[in-house]
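Complex shown without one protein chain; remaining protein chains in place.
Chain IDs A, B and C follow the sequence of writing; residue 1 opens each chain.
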Amino acid sequence: MSKKEIRIALIGHQFMGIAHSNAFRNAAMWTDVPAKITLKCICANDSIENLKVFAAKYGWEECETDWRKVVARDDIDMISIATPNYLHIEIAIEAAKSGKHILCEKPLANNLNEAKEMLQAVNDAGVKHCCGYSYRFTPSLALARQLVQEGRIGRIYHVFARYAQDWITDPDFGMVWRFDKKIAGSGPLGDLSAHSIDATHFVTGLKFMEVTGNLSTLINERPLDSNNPDGFKGKVTVDDVAQFLVNFEGGATGCFESTRLATGRKNYNTIEINGEKGSIFWNFEDQNYLLFYDNTLSPKEAGFRKINVTHDIHPYNGGWWPQGHGIGYADSFVIEVAEFIRSIVEDAPFSPDFEDGVKCQEVLEAIGQSAESRGWVTIVSHG
Amino acid sequence: MSKKEIRIALIGHQFMGIAHSNAFRNAAMWTDVPAKITLKCICANDSIENLKVFAAKYGWEECETDWRKVVARDDIDMISIATPNYLHIEIAIEAAKSGKHILCEKPLANNLNEAKEMLQAVNDAGVKHCCGYSYRFTPSLALARQLVQEGRIGRIYHVFARYAQDWITDPDFGMVWRFDKKIAGSGPLGDLSAHSIDATHFVTGLKFMEVTGNLSTLINERPLDSNNPDGFKGKVTVDDVAQFLVNFEGGATGCFESTRLATGRKNYNTIEINGEKGSIFWNFEDQNYLLFYDNTLSPKEAGFRKINVTHDIHPYNGGWWPQGHGIGYADSFVIEVAEFIRSIVEDAPFSPDFEDGVKCQEVLEAIGQSAESRGWVTIVSHG
Amino acid sequence: MSKKEIRIALIGHQFMGIAHSNAFRNAAMWTDVPAKITLKCICANDSIENLKVFAAKYGWEECETDWRKVVARDDIDMISIATPNYLHIEIAIEAAKSGKHILCEKPLANNLNEAKEMLQAVNDAGVKHCCGYSYRFTPSLALARQLVQEGRIGRIYHVFARYAQDWITDPDFGMVWRFDKKIAGSGPLGDLSAHSIDATHFVTGLKFMEVTGNLSTLINERPLDSNNPDGFKGKVTVDDVAQFLVNFEGGATGCFESTRLATGRKNYNTIEINGEKGSIFWNFEDQNYLLFYDNTLSPKEAGFRKINVTHDIHPYNGGWWPQGHGIGYADSFVIEVAEFIRSIVEDAPFSPDFEDGVKCQEVLEAIGQSAESRGWVTIVSHG
Partner (left out) sequence: MSKKEIRIALIGHQFMGIAHSNAFRNAAMWTDVPAKITLKCICANDSIENLKVFAAKYGWEECETDWRKVVARDDIDMISIATPNYLHIEIAIEAAKSGKHILCEKPLANNLNEAKEMLQAVNDAGVKHCCGYSYRFTPSLALARQLVQEGRIGRIYHVFARYAQDWITDPDFGMVWRFDKKIAGSGPLGDLSAHSIDATHFVTGLKFMEVTGNLSTLINERPLDSNNPDGFKGKVTVDDVAQFLVNFEGGATGCFESTRLATGRKNYNTIEINGEKGSIFWNFEDQNYLLFYDNTLSPKEAGFRKINVTHDIHPYNGGWWPQGHGIGYADSFVIEVAEFIRSIVEDAPFSPDFEDGVKCQEVLEAIGQSAESRGWVTIVSHG
């Protein structure tokens, strides 16, 4: 009785393409994934020579440059979309029509309507879908959710999330496509705050009721050529920093910021949750830890405890090693892929799916509107 | 040639009254204050018996229950106001009329108009005035300002400040006057965020241009009697949490929150400043430290460095002991008082003064208005 | 019915003299000490002019230069000894003979025989005695002891203590008396490790059974004049670093180091205790905190928790302020003095007393012998 086989095609071979490749290649090594995973085809907008090098390096059987051909193939079961955001919708809809299961990177789309169309498409096709909020599969963040669900935090008062990076603090850092709104959709709002919003959904279950936002571009133009900072400049059309306040259903409040100008912060993806019975602080830069404050203890002995989330008893066994031997960034993708494939094989519910992607997009869209109107915006579906 | 004498009367004998008493009593012990400080008179709304006990304990020569008599006395040079906020204005104006120098606790008043009246009064009287933003006199925060002024942070991109406490997370914690808007003016907004606003002014020199705020009361009523949580309840009329976004003049952005519901955070008065050349993180819970990231170093060796701000070379000599032997909460008041008295004796400029108090009040007022109007509010004077 | 009065004479007016002065002056302000404390007389080897300045600054009524006169006075109840170590014995014995209660700085003496003589003297005289291991009165270290006594640590496996400073890492830092064995007795061994040994006794109750030690002088000579590093040099006759391993009665092991050459460590007085049921980590540089790991919790949620030891429920009320408003170095001395005076007034047992000082000296002496003999040395009394 052999295992089912899941044949993958990956579209996109940059940062996320590499993370996906590793995850598909090694999922069966680190987890008990109930399928044989075949890395069938890598497809990207590149020369066939370069693609062959990539395929050899990461273990893909074939290369392709035309994604339309790929999604139409009969010998593919799942499409993994790791392209720039503006391409997500077209690929996903075609793939759904072809009956392929879909793993699509976040944010799901460049705007809410597109995201909804994509959700409609996968629902119509009856395929499984995953929106790549990979941080959900970090054992420490999954433990945070568990503690909330077990009642250890109690009524939630506040969510406080900051996702800060610093790779563009230098004004002479040159124009890249990420600074062009047409291609990138937004700046840190969609790139970073999307993670914070999803993490809030995931950990707390709170619904965003209304938001007021502020999007700022502090460095308005950048040299077209990094090596010639005094040469011609291009206009930055996305935000450098996104900030928003939130009222959640039920009364909890939220305060969010994301930025790429926070000098010294490398991948400071953090979330603090304060509740009646306890508090949580999570920081991806210390991904193998979770801080937890248990307010039911006497103040004599209460304090934020630094849990090393690498024990077998932790979500996803705390990784693959004896306790204290931490895992890294790539490993969340391995778990994500394994869990998604399990849901396909077992026809079980999966999350984060495109509906989660839509929910997040609703909040992002409301923030964008709020930044325009300079007032509070209600999230209709209370996503 | 004897030192000048400065004779003090203190009005108020609660938390701040004790902090002031210690500061006046010991300033000459810890600093080279150029005056003899005489603790002439303690005045408070209490029995004369209790006041005598207080006076004996802290070293006051005389007791008084009527502040009007005190401020009128000829043998008093300075009035220290440590009463509930709503009493500040009347006392300060009378004291100014009597030609007394004034140290008034923060926030200066319960609203902007009052604050301006108080400023007018001290200016008219030509007396010296101090608004008690005592954290300015923490050596570590003073070092932060120094680094900014020396150009080590460069152009500032963001200010990110959270002041979080947790003493009322229990819904059964009973009504106290601090939950009554008429007496307290506001909740954490005036109590905690006032410190964050002043610290921002102090450290960065940035001017608040516009704000959008959110004031929430999450626990709307509390038992009148803590020991009988099921008994009669009173209505909480102040905020439990205050949040606001800021656009500063020149383009920097700010994100602020203060709350008394942040379970696990005891006196988490923090400020992060991100600039082109460096970043700073300060947390009063670790008051003897400052984190500084120097972005002019190679990324190979750059990192937030934890400066133990207890060296002679640091502001205010880093305290009074050999390095590594930290100081405590009370000591900032000692430095504040010593510096204020020095400014009186030397007739030198002093800050934070009532003008700083007014500037802060302008921002607080705009936040309050914004929370009402649910939109951005411009700070006219760009304080 | 008036309070008893305790009249103090302090001998020595350097670093420790200042710490003692503050403690006596302010003990009644911060604690409910059951006596009127009178700062009767300061005595030191200095000009009477300088002493008068000191007395005025810190509140001493009289000055004196001859300690023999002071200890003989009838109007003195307690002698506080804050001189260089080699003078302790003579002063203490004379003071005891005169029936004075004695607070003597640590280490009690420059060798074990002297320490024993001193203990004999106070026992013979029936006076109260305190050996100034002031860190015992830091609320966080006192909490550590409490947790051990309540069984929260269980059987102790290890004690791991490092006391590291860095004020002489520069080889051009000039000769001071502290580098002369005749005056100072030893280097960091007596100055720093003495604190670690006493803290071990205090927190764990473990008895030192045998030790093996290593005393090293890494910088053998230093300029006589700091401003002329190329000029004449003096020989350093004390250790720069002291290390020793310990077998405690009952099988626990210990590892200790003290040094003044640990670049970057300012007053890094630390102790870690690992037991079957829990662990503790204490670091004076963060004196308002204690780290505690509770091993009876599930590994799912166990972690070192950072207890902010500033709550009323904590030893010595966690200090004098609302929680989160930490205390400083000087405050342990205030508590020490208040507790010692309470023991005098109430004729109650007090610790650390001279017996604790002797116990510590036994261990120091054994370490010194071991460093000479280069083998293990048994501590006869198992102090």
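The definition used in the following text is that contacts are C-beta pairs under 8 Å (C-beta built on N, C-alpha and C of every residue); 3 or more make two chains touch, one makes a residue touch a chain.
Source: prediction; values computed, not measured.
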- Considering the whole complex, which of C:Asn111, C:Ser279 or C:Gln361 touches the chain not shown? C:Ser279
- Query: Going by the touch rule given at the top, which residues of chain C touch the chain that is not shown?
  - Reply: 157-158, 160, 162, 164, 166, 169-171, 212, 214, 216, 218, 240-241, 243-245, 247, 251-253, 255, 257, 259, 261-265, 272, 274-279, 293, 295, 302-304, 374-376
- Message: Take the complete complex as the reference. Which residues in chain B touch the chain that isn't displayed?
- Response: 143, 147, 289-294, 298-308, 311, 313-314, 323
- Query: In the complete complex, which positions of chain A touch the hidden chain?
  - Reply: 15, 18, 21-22, 25-26, 28-29, 57-59, 165, 167, 265-268, 284-288, 308, 310, 319-331
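We take it that only the chains that are shown with their structure count from here on.
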- Query: Of the chains present, which has its C-alpha mean closest to the combined C-alpha mean?
  - Reply: B
- Note on the structure: Per the C-alpha centroid definition, the whole-Å distance linking chain A and chain C comes out as 54
- Task: Find the geometric centre of each of chain B and chain C from their Cα atoms only, then give the gap between the two centres in Å, rounded to an integer.
- Result: 35
- Quick one: report the Å distance separating chain A from chain B, using the average Cα coordinate of each chain. 41
- Pull out every residue in chain A that's touching 2 or more other chains. 293, 302-304
